[in-house]
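As you look at this complex, bear in mind that one protein chain is not there, while each of the others sits in place.
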Amino acid sequence: MKKIEAIIKPFKLDDVKEALNELGIQGMTISEVKGYGRQKGHKEIYRGAEYVVDFIPKIKIEVVVAANMVDQVIEKIRSAANSGKIGDGKIFVIPVEQAIRVRTGEKNMDAL
Amino acid sequence: MKKIEAIIKPFKLDDVKEALNELGIQGMTISEVKGYGRQKGHKEIYRGAEYVVDFIPKIKIEVVVAANMVDQVIEKIRSAANSGKIGDGKIFVIPVEQAIRVRTGEKNMDAL
Amino acid sequence: MKKIEAIIKPFKLDDVKEALNELGIQGMTISEVKGYGRQKGHKEIYRGAEYVVDFIPKIKIEVVVAANMVDQVIEKIRSAANSGKIGDGKIFVIPVEQAIRVRTGEKNMDAL
Amino acid sequence: MKLNEKLLIALTLILALFPVSSALAQEASLNSGDTAWMIVSTALVMMMTPAGLALFYGGMSRYKNLLNTFAMTFMSYCLASVIWVVIGYTLAFGPDVGGLIGGLDFTFLSSITVKSLSGTIPTFVYVLFQMTFAGITVALVLGSIVDRMKFSSWLLFTTLWSVFIYCPIAHWVWGGGWMAKMGALDFAGGNVVHINAGVAGLVLSLMLGKRIGYGKETMFPSSIALTGLGAALLWFGWFGFNAGSQLAADGLAGSAFLVTNTSAAMGAISWMFTEWYITRKPTVLGIASGIVAGLVSITPAAGFVDLSASLIIGLVAGVLGFVCVSKLKHKMGYDDSLDAFGVHGMCGLWGALATGIFANPAVNPGGTGLLYGNPKQLLIQIVSIAATAGYTAVGTLVVVAITRFATNGLRVEKDDEIMGLDNSQHGERAFEILNS
Amino acid sequence: MKLNEKLLIALTLILALFPVSSALAQEASLNSGDTAWMIVSTALVMMMTPAGLALFYGGMSRYKNLLNTFAMTFMSYCLASVIWVVIGYTLAFGPDVGGLIGGLDFTFLSSITVKSLSGTIPTFVYVLFQMTFAGITVALVLGSIVDRMKFSSWLLFTTLWSVFIYCPIAHWVWGGGWMAKMGALDFAGGNVVHINAGVAGLVLSLMLGKRIGYGKETMFPSSIALTGLGAALLWFGWFGFNAGSQLAADGLAGSAFLVTNTSAAMGAISWMFTEWYITRKPTVLGIASGIVAGLVSITPAAGFVDLSASLIIGLVAGVLGFVCVSKLKHKMGYDDSLDAFGVHGMCGLWGALATGIFANPAVNPGGTGLLYGNPKQLLIQIVSIAATAGYTAVGTLVVVAITRFATNGLRVEKDDEIMGLDNSQHGERAFEILNS
Partner (left out) sequence: MKLNEKLLIALTLILALFPVSSALAQEASLNSGDTAWMIVSTALVMMMTPAGLALFYGGMSRYKNLLNTFAMTFMSYCLASVIWVVIGYTLAFGPDVGGLIGGLDFTFLSSITVKSLSGTIPTFVYVLFQMTFAGITVALVLGSIVDRMKFSSWLLFTTLWSVFIYCPIAHWVWGGGWMAKMGALDFAGGNVVHINAGVAGLVLSLMLGKRIGYGKETMFPSSIALTGLGAALLWFGWFGFNAGSQLAADGLAGSAFLVTNTSAAMGAISWMFTEWYITRKPTVLGIASGIVAGLVSITPAAGFVDLSASLIIGLVAGVLGFVCVSKLKHKMGYDDSLDAFGVHGMCGLWGALATGIFANPAVNPGGTGLLYGNPKQLLIQIVSIAATAGYTAVGTLVVVAITRFATNGLRVEKDDEIMGLDNSQHGERAFEILNS
């Protein structure tokens, strides 16, 4: 199994969720993160004190899937999250050795 | 070493923490996440606008442990986090190649 | 490629960011987490009800880099995040099998 | 006629021979009690806009637009404050010109002095009291259009609208214009404030178009807690609004005070139960909305109706408001973001009609409604409602057209709307709560 | 007797011959200054409930229950508003029946008109002023039981409790009932409001049982910032509460105003230092609590004691309040969630006793305490405290029993309590702060 971590723009979340549903993916975990990268941050000025906000709000989606689904999933996320603008984000693939469902103790693919 | 990522219901955090302490685990990192899965979300209605909240608050626990402790840890978390209801969460096991303690530079098992 | 996860004290973030920039690292993702470990938490008392706050605010930095940069990066983060006090945090190294840039579809090193 | 006036007439008769008497006669009619009450009323109504309404609206708008809602609300009041003393007051309360508008005699409040009185209070206080109404009315409009309008466009709109829409209507009803002559009853602003703002909001929101993602995306209110606090402060201020409109601290002010509180409470209760029954949950947003619905509805009637009428007016307001915002709006499909039309327009309309129905001469000889044998009053109310709605609809259309032209375009860029107006228009965030 | 009254007696004598005089005589005693002050006082006390108390309590309850606390507070005031004008006022202030309760003559305020006066102010204003006390008293009770009670049960409880517990006690003390005849001193509500609410809260919390996880889980207040703001607004409103209870804008109102502010300040200072000394940190929650403790304690005494007494009353209140909430409660082991009993009950009790000790005839001939040679007063105070506590304890027990039966069960489901009442009862969240 692999964990796919996708860092996307917050307003793309709904689209990505639907895209994954189309693949029959029943679960995912998201978190609010802040991203630093090519996308320039904006500046904020409070009474003349100027701060560059270069950590930009992003959503991180974590979804664990069977190894053989990885490419589809990546493709789906890409097309859904893509706005063609700098800062659309990244997708990382990380190995997962085990998965367990807390409630039942089911293992691996059955746990997803 | 392995990183164990457990996604659990927020109110189970204290129990899980204590369970891990029993194993002599001295450290962990938690974060607020939102989960999407079998557990149905609830709907909220604001002046007739109906929204389904299907991302449900969860806590993600990350704990890095020696490979040989993995099974114990999983078991402890499972029994502590289990409420028998849908949405109790998942546990994922991910390989960790190195661990370093910032303060001392100690490596791997010594860093935990 | 490897993902380096560093858990540091919040006020060290700027220093670490700059340290990474010196290595020419163009991107990273951070999130607010809470840490439990050797560092003792403080207690809060509300009208006589005493609570120990043992989950301490930390920042988690995630940066994916080429395998050959891992040691440099670790070293940079260590020296920047180090205050010599308990609770300075940990650095974990996790394998990454693929990286994709959403916008362009570029893969792996080109995606970073 | 107030007590001290009576006293003084009496006195001047007796004291005609005393030296002081003349001096006395001059400022004879200033009543310090009425003045105290009216200064406070004015302060209360002022507070309604930047505190009450900003929280009520700000809490309902999405987080990314919370500060923009604050900014629009604050500037509405600030601009209205200046416009009013420069030109607004004289347009609304200057010497009547053909029943349509006030003359320019009081531009920059010229010829009004520290000694000038309006009834038993200083004219300056009267001017300010009326100003706070202008300020909140234009601010109410923004409830229909948050989340998408350019800040510059809003500023220009506010300016034009206050002068060309608010002032004339205020003149018609309160400045001795044709509606006043016709005998329309509007104690504290059913027409002038609520119907006016509600209809203008609807027009503006139609011309702006819907928010991106409206009906598809989730649009959670940023903070029901702030909205609740805002409703509480609005309620507090509304006592100045309604009881203050009597312009004196007397029995009728007390009566207006009583019916205002009763209608607000009934509005909250009925909205809550209606919602509970229909959508299975009583919400704090519903309770807050019901309070406002009840307050809006009693506004035109406050000085004319009795307790039992206020129970009915509030009861109906709660149900009506709920239906308008949760059914009507979605049927019609317009995007009245925070329901300025649904709550203020529609409940204002109900209140204006209710005044024509329930006005009780025993409360105030100045008004007799249908139930007390004067069906004609109801007719007059309908005419005044229609005229107000008609004028504001057309007038707002024109004002918006001019604004769109002058600020080329009313709406923020698509990306800016998605990113949020706090960031794109103001470069700020409402909260920066980061633990360390 | 106020100035203008004197004026008028004098006048009527002289002017007996003038035509106007009769007209004058009628509404002779309305004083516009007193009326202005009392309308404002009423508005201030009203604001205390949905703004001040909702924030003070809401900020102390856990985040997942913040809006439920708002909802209970808002509805307490709304229901009390309606109940009061329908039946409450007449039960409390109707013609005395055997010293126990008021007659039904004023049901729906019948026979009270715009011209009716109570002393120098319109009766409608007096009715409303008293109503705001009923509204806040029942709302205070919820401080003991947040985080676990069914919303429906709360609504029924509020209704029954206002009618059967609040009204009789209000009649005894202020409506010419037996306590008044006995000479009990309670200027603004030590018995009627604070002891009453505190004891009722304790009883209700005992019958509800402790919150799940109480004593084991961490239960962080959702926002000390909101609680602080709430305390500030309560303080602001309390001036209407205490100084308003003089029912006139005169020297005694000024004196009540002075001692109220002094006691609040002393309460904050002493609570803070006590806490600092004992738990090593001065908290904002402690300062806010001390303010309220000081205000509660001075409430019954406000119109009777002098400055030096108020310094002592506040000083003791701060220490007493701290000990009650941080020691006593944990010793006894009941779960008085936000300390309605610890702060309002106990400090109200201290205030009632203090009134019997410090009442200074030089301030108000109406009250002479122990220190001024009248030990009997202290006895009377004790009797009135005991009677109030006793009646409310038993009465609340009955009311709760009925409520439990009628709404089958007082408490939310276990899972709903864990998930939080905002979600389970109202389907809302207090804040939705999500960056984009």
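The chains carry the letters A, B, C, D and E, assigned in the order they are written, with residues numbered from 1 in each.
FYI, contacts are C-beta pairs under 8 Å (C-beta built on N, C-alpha and C of every residue); 3 or more make two chains touch, one makes a residue touch a chain.
Keep in mind the model is a prediction, meaning the values are calculated, not measured.
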Ask   = Of E:Y63, E:F106 or E:W174, which residue touches the hidden chain?
value = E:Y63
Key: Touching residue (missing chain; options E:F133, E:W235 or E:F322)   = E:W235
Note = Touch assignment to the omitted chain, from D:M60, D:V85 or D:L208, lands on D:V85
Inquiry  = For subunit A, which positions touch the chain that isn't shown here?
reply    = 44-49, 51, 53
Query = Hey, which subunit E residues sit against the chain that's not shown?
reply = 2-4, 6-7, 9-11, 13-14, 31-34, 36-37, 40, 44, 62-64, 220-225, 228-229, 231-233, 235-236, 239-240, 243, 248-255, 257-258, 261-262, 264-266, 268-269, 272, 281-285, 287-288, 291, 307-308, 311, 362-364, 418-420, 429-431, 433
Query = If the missing chain were put back, which residues of subunit D would it touch?
reply = 4, 7-8, 11, 14-15, 18, 20-21, 23-24, 27-28, 30-37, 39-40, 42-43, 46-47, 50-51, 54-55, 58, 66-67, 70-71, 74-75, 77-79, 81-82, 85, 108-109, 113-117, 121-125, 127-128, 131, 151, 226, 425-436
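What we mean here is this: only the chains that are shown with their structure count from here on.
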Query = Where in A-D, B-E or B-D does the C-E interface recur, with over half of the contact pairs identical by residue number?
reply = B-D
Query = Compared with subunit A, which chain's mean CA position is the farthest off?
reply = E
Ask   = Is the number of contacting C-beta pairs greater for B-E or for B-D?
value = B-D
Task = Pick same or different for copies subunit B and subunit C, depending on whether their interface residues overlap by over half.
result = different
Centroid spacing, where centroids are CA-atom means, of subunit D and subunit E in whole angstrom = 32
Inquiry  = If I count partner chains per residue in subunit E, which residues reach a count of at least 2?
reply    = 427-429, 434-436
Key: Shared-contact residues (touching 2 or more other chains) in subunit A   = 11, 31-32, 94-95
